[in-house]
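Every protein chain of the complex appears in place save one, which is left out.
Going by the order they are written in, the chains are A, B and C; count residues from 1 in each one.
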Amino acid sequence: MLEPISVSLESLNLITLSPMLIAIVGALLILVIDLFKDTLDKTLYVMLTMLILFIDIGATYSLNINERGFFDLLLADGLSVVSQLIILLASLFFVPLALTASNKRFHEYAYPEYFALFLFMVAGFQFMVSTDNLILIFVGLETASLSLYTLIAMHNTRGAHEAAVKYFTMGALAAGFFLMGSVAIYALTGSVELYEIAKILQSQGADESALMLPMMGGVVLMLVAVGFKVSLFPFHMWTPDVYEGSSAPMAGYMSIVPKLAMVVVAMRIFGIYINLDIEAVSYLIIIIAVITMTLSNMMALVQKDVKRMLAYSSISHAGFVMAALALGTTKANSSIFLYYAMFMVTNLGAFAMLWISQHKKKHFDERYDHPFEKFSGMISVSPMAAVIMGIFMLSLAGVPPFSLFWGKLYLISSVVDFAVATAETKYIVLAILMVLNSAIAAYYYLKLVVYMFLKAPLASDTVVYANQSRPLNVVIGVLAMVTITSIFYVQPLLEFITYLVSSSGY
Amino acid sequence: MDGILTILLFFPLLAGLLGFVVNKDSIRAYGIAVASIEFLLSLWLWMSFDVTHAGFQFVENIPLVSDFGISYYVGVDGISLFIIIMATLMTLIGIIALNIKKDIKNLIITLLFLEVAMVGVFISLDAILFYLFWEFSLVPMLYIIGAWGGERRLYAAIKFFLYTFTGSLIMLVGMLYVAYVYHSVSGSWSFAITDWYALILPLDVEKWLFWAFFLGFAIKVPMFPFHTWLPYAHGQAPTVGSVILAAVLLKMGTYGFIRFSLPMFPDASVLYITPVAILAIIMIIYTAMVAYAQEDMKQTIAYSSVSHMGVIIIGTFAMNAEGITGSVFLMLSHGIVSGALFLLVGSIYDRRHTKLMSEFGGLASVMPKYAVIYGIMLMASVGLPLTIGFVGEYLSLAGFYKISPIMTVLAGTSIILGAVYMLNLYKRSFFGPVTHEANATLNDLDGKELAALVPLVLIVVWLGVYPKPVLVPIDNSVKALTSFMHEKAQTRVAKATIVVSKKNKEMK
Amino acid sequence: MENLVYIALFAPLAGSLFAALFGMSKKNIITGIVTSTLIFISFVASAILFSHVMTVGPVHVRMMDWIMAGDMLIPFGFLVDQISVTMMTVVTLVSTVVHIYSNGYMDHDKSFNRFFSYLSAFVFSMMVLVMSDNFLGLFIGWEGVGVCSWLLIGFWYHKEDVSREVNPSISPSWAANEAFIMNRIADLGMLVGIFILYWNVGSLQYDVVFAALPNLSDGILVAAAVALFIGAMGKSAQFPLHTWLTDAMEGPTPVSALIHAATMVTAGVFLVIRANPLYSMEAVHWVSYFIAALGTFVAVFAASMALVNRDLKRIIAFSTLSQLGYMFAAAGLGAYWIALFHLAAHAFFKALLFLGAGNVMHAMDGELDIFKMGGLKKVMRWTYLYMGVASLALSGIGIAGIGFAGYFSKDAIIEVAFNEHTYVLWTILVLTAGLTAFYSFRQVFLTFHGNERYHALGIHPHEMYGYVLVALSPLAILAVVAGFYKDWFEHFVTKLLPEYHMSEHTHHIAWILGLLVIAFAVGGIVLAYIKYNRGLKRNEKLERSFVYRLLSNQYYIPIFYEKTISKPYAALSRFSWGTVDQKVVDATVDGIGKFIKTTGDTTRKIQTGNLSDYLRWMAGGALLLVAIAFVAFKLSQGAH
Partner (left out) sequence: MIGLGHYLILSGILFSIGLVGVLRRKNLLMLFFATEIMLNAVNIAFAAISNHYHDMAGQMFAFFVIAVAASEVAVGLGLLVILYKKYGTLDLDAYTVMRG
């Protein structure tokens, strides 16, 4: 007979589960409300979602650092807290973008399921980042991904379904690779707990060539899965198409949150190897990162559509982040979060600006919704919008003093530090490649600025703010203010991130 | 008055923001008023400046990102003081001479923002703050060239932006490198250049850092072979853009050499005098020839700027008080003179909508006042004694003579070749019979243009005859700089170099 | 005395600025009068200073600091000593005459006021040049006179460029630019000389520099001497920088008289005289010898070109060039005071000659071809007289201690050449004296004697205004009598300049030498009389001969310069711009951009939009990663 399982509630440490629980309960609540009355307006759900996210943020913020819970499956370390906070904040900015000018225009928001799915997705990402168990990572990943596919498909304009199916199919393949990678690791160590895997690998001695083959195999397979999610070359193929097919806010959201979640996972998995001084892994990541940022930059250069351009640019930003990830220093890891925090405000802002110019039926031309021409002479049509969009673009390009400049600065600084500390010239070369890529990137961001400020306006001038509404203005205004005033909060933010990251040993 | 620099920095910013409210018809007056106040503030700075004191004055230091050692750290010394005054002056002159009707409100506000960036660059004593203003200055200029420029304005604007942006990003890597070295030596982060000065780097580190900074500065100067953005930028920019670009923005590069490269990497600088000087000489001779080949009046002046900047580089890399003082003074004089020349080209362009020399000829007969002021500026440009142009050029060359007589002779061809293209320009445009009907009825300079130009003429003569009030503060600071470099070279042998481990585990 | 120094210096400036006020308005006789008066005041002040220097001694004033940087301290300081006061007096005297003359000569010019402004500005610059107490101050004046010369040569800027065949100087503005640029070439040498002195002495004050000379190494002394002389070569139009001087005749004639005969062009000689302690150093003796040799060469070289020229002013210009050669010969041979004396004497008679030529030109409605004149003595008696006197002075006519100014000064130079045992130079100089006499009188006879060829042009010549002729009289008188003050002058200037004594032997045979020279001079005049007194008889065969064409084309040097320097420079400039700058440097920059863009366009094609391809890329990427992992693995193994 099996002994009855007795688990004390205390040992479960359910508080570590609370953030995800809040999101899930919130999602269920929305579904339940819908059951009772299905004629409620989307504003209710938007506000409700925001409130739930708000509580979630509070719960996450009040987590004790470095505690495990729920059969040691959950890990509330600094990494998980900081990434969850960024994810939740991004979500908080994302949700009110549903409040577009006309109620009926984008009908996905009319469904309460949309918000429920959204919250499920958030919970999935939260799971992903707050565990070091491969099973739970996988479950979280799939929960989030499946919700995300649905959310994309719900957009239901032209391209949305194509985008969803592309994302979905590639995601399924990536999941296969992730699992096969897990198999390799599991076969090698007999564990799916990352901290144990680390211990075992350490004790086995990483330099043994016999281990090397399966280990590298696992790394490669994992990297494919990570590469898919954070869109590294050549696993990025879905990115531009999916961004183009989904709504602008969703595209902006996708360029931050899923990537950040996966970056945290990558940090946890590859961190093991990097800590073991298996340089091959660092090189592998750096090589792929450099290829990614360079090629995607070049492709972004020749795009005709702003949204696609931003898609490619987000690929390039991912390459940036991965390069820092390969270093494994506290500063590099902190810089990744600083980078994403800064990237979040700017990028969401930029996509939100695209969002206000999107129209459900009236497309700009056969192929594109947001070609550069659309923004021609925006300065004379709606100067404020042009200035704000210009600031977002300059921030993305890394022009000081806007927010992403600080992220870039700190990130490149971490690479340079590593180069000096290790006295390795190749890392200096890496840093230079990174800044050169920034320079290339500046070109296509500038291109939009040039169109907005320096070209003659189009004949029909309403096209650039079809979707404008007060809530959207507020969100964009807040994001713009946050982007502009970054210089004043970089210090506390950096302090906070560094504290969290270093306290969890990364 | 300790907060004067902050006032100087933020006044145009505030004014620029408030300018959005001002009515379009009154914006020009507003711009002139603001720029005048800013200019007076900078004069006040000069008045309160302690001439006998060589170090930084009016220093303010407020931490911004203390964990990363970034602070709002500003101050001026004799080197930066006059460049700031020139920047505010040229902005004022530029706004006075403004002859643009289209979107004038945007233009004036942009100019005010540009002024913030310019002042910021020259007062920053924190590398990141410097970089911040340095990069930010590109944005308003991009807008000015792109929105009010000529036919190929977009190409020119983007080229200008990307070229300088790329160079300065490499420089940023250099800055971060220095910051980390400072961190590993002292244990704390700092981007304050006064802290960095104390740093003694190993020579091979100095070498590559020198080139990293060099690239950033050289593109801005612009040095051969990084100069090709400049003719486009000048060629396409509106007059006010060219004036400020030539007068102030280019000086950021040469100022950077003096503020960063020399004191931070004295040994590498000494080591690389020859290659840098060779580049500068190529710049002087080659661009002078290119200037001679131009058909477009403005392009000639644009290339002449490059050529003159070569002399500034030569002076800077003379590494002695004469040369560096000369190069700083030459920065001022080149700023005033080339600014004035661009204004003059702008005046004729406004009248005839062409800048081709072949379209002119005999202007001296039709526009005598114009010809006189042009002639004075031209003579100042070719370095006639008792004009502002001579002092700096003479001192720069004199300083470099100590380094290499032969290279000085080559660099000195500037005075010959400068005369060749300038006189050619003047002859083709101003002398000879009036060949084009359209030129016969041109109006001479009007009151607005005279108001902008006459002060410059007065300055050209005043500082040519009596440069002492400007030279002495510059010279004090430069002497402090050169003696500091000397000391640093002395102590480097004794000091331990930074400790570099193969893998720095402490970082984790 | 200090105030007098300032009056002498700044009166011309005041005049210039005053005239400049009216620069753009219509002719105003006031400007002419005021500037002339102020120059005269300056002359008076200079004269008083002259007597002061003679009786009391030099005056040294320091006005204010100019440039201070590093260890360099350059003041505006003015030194009135024997050399400078001589120059001051000569300059202001000639200037006064020229100013008054110009009132008449420029009578009908619409830019009357502007002219006086420039002219006075020139005088001011020249005064700065001669009065400065340091090399850089001299350089101010040096460049200042250059600019004024540029302005004045190009005074009639509105004239069009014509081909070299029609007018060898192409146009006033062209000639002005040529003059300025050629001078700039030399100025670079001068500047380098200044640098050499500064870095080796630490100061640019004359007294400090000269005191420090004995401590300097030979190499430095030679370098400084050479560099400074290069400067002098430009301003004094020595070969090979001589072509600008004849082209400068495009300027109004008073300008030619003042700037390009009497004052500015002698600045080079002045510099050598001023720096005589340097040029007397033993280490630089061969530089000095070179100066003398070059001077001698230029003397004969210029004289030969004058032989065949038909342009009244150009003949005088060549003769100026030739006389400058004499001065350099004297200075190079160490006879500084004789050089200075010839400088002064030459200033008088050459200015007179030019102004006389101006009268002729005024009378001939701007015609300068002497072949088209003739018989003018009937209508222009006074001018004939003046020019005759000046030509006699130039030819150095005189015997046994009685003669025109040139006789004393030029003979002395020739004697010096003999005395220094440089017999080759001596021979050439003697020969040149003959040539000088020939071309001077060729010009006089062709202009004033013989048949009246001007009738063909329909011109009715008339004499110049009376007051102008009166104003010229001081020069005429000085051209006649200046020579008599030779000993007095020697006594005066050798307080500062080294004395020069002829050897016993030379002294002994001086009268033979003098006789020889006079023989050549008289021979030249006689030859000219025979050939040209009766009128013009053109010798077609001679004019077609190679030598004649060589001389009349100035040895083809201007064309040579144009073909080997100006044109290649322009071509190279266009090449630099069109090919190097645009097709190489800029194309590289754009090429990088284009390359990135093309790569982007190419790479973009992999994004086919087909899901199958995406999946294949993903699987292929996994393989790629394996490959990279393998490489990275090897890399890291290699690193260990």
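One rule holds in what follows: contacts are C-beta pairs under 8 Å (C-beta built on N, C-alpha and C of every residue); 3 or more make two chains touch, one makes a residue touch a chain.
Note that the coordinates shown come from a computational prediction; the quantities given were computed from them, not determined experimentally.
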{"item": "Visible chains in contact with the missing one", "value": "A, C"}
{"item": "Absent-chain contact - pick from A:138, A:253, A:320 or A:343", "value": "A:138"}
{"item": "Contact residue for the chain not shown (choose from A:68, A:161 or A:363)", "value": "A:161"}
{"item": "Absent-chain contact - pick from A:43, A:66 or A:169", "value": "A:169"}
{"item": "Residue of A:12, A:31 or A:179 touching the missing chain in the full complex", "value": "A:179"}
{"item": "Residues of subunit C (touch criterion as defined above) contacting the omitted chain", "value": "604-605, 607-612, 615-616, 619"}
{"item": "Contact set of subunit A toward the excluded chain (per top definition)", "value": "134-135, 138-139, 142, 146, 149-150, 153, 158-159, 161-166, 168-169, 172-173, 175-176, 179-180, 182-183, 186-187, 190-193, 240-241, 244-245, 303, 308, 367"}
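We take it that only the chains that are shown with their structure count from here on.
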{"item": "Innermost chain, where centres are averages of C-alpha coordinates", "value": "B"}
{"item": "Reference subunit C; chain at largest CA-centroid distance", "value": "A"}
{"item": "Centroid spacing, where centroids are CA-atom means, of subunit A and subunit C in whole angstrom", "value": "77"}
{"item": "Length of the line joining the C-alpha centres of subunit B and subunit C, rounded to whole Å", "value": "37"}
{"item": "For subunit A, residues contacting two or more additional chains", "value": "443"}
{"item": "Multi-chain contact residues (two or more partners), subunit B", "value": "162"}
{"item": "Complex contacts: residues of subunit C adjacent to subunit B", "value": "23-24, 64-72, 136, 139-140, 143-144, 147, 150, 154, 157-161, 171-174, 176-177, 180-181, 184-185, 187-188, 191-192, 194-196, 198-199, 569-570, 572-574, 576-578, 580-581, 585-586, 588-589, 593"}
{"item": "Sites on subunit B touched by subunit C in the complex", "value": "159, 162-163, 224-225, 227-229, 286, 289-290, 292-294, 320-323, 325-326, 329, 362, 364-365, 368-369, 372, 379, 382, 384-386, 390-391, 394-395, 397-399, 401-402, 405, 408-409, 412-413, 415-416, 419-420, 423-424, 427, 430-434, 465-468, 471-472, 474-475, 478-479"}
{"item": "List of subunit B residues in touch with subunit A within their complex", "value": "63-68, 70, 103, 106, 128, 131-132, 135-136, 138-139, 142-143, 146-147, 153-154, 157-158, 161-162, 165-166, 169-170, 172-173, 176-177, 179-181, 183-184, 208, 500-504, 507-508"}
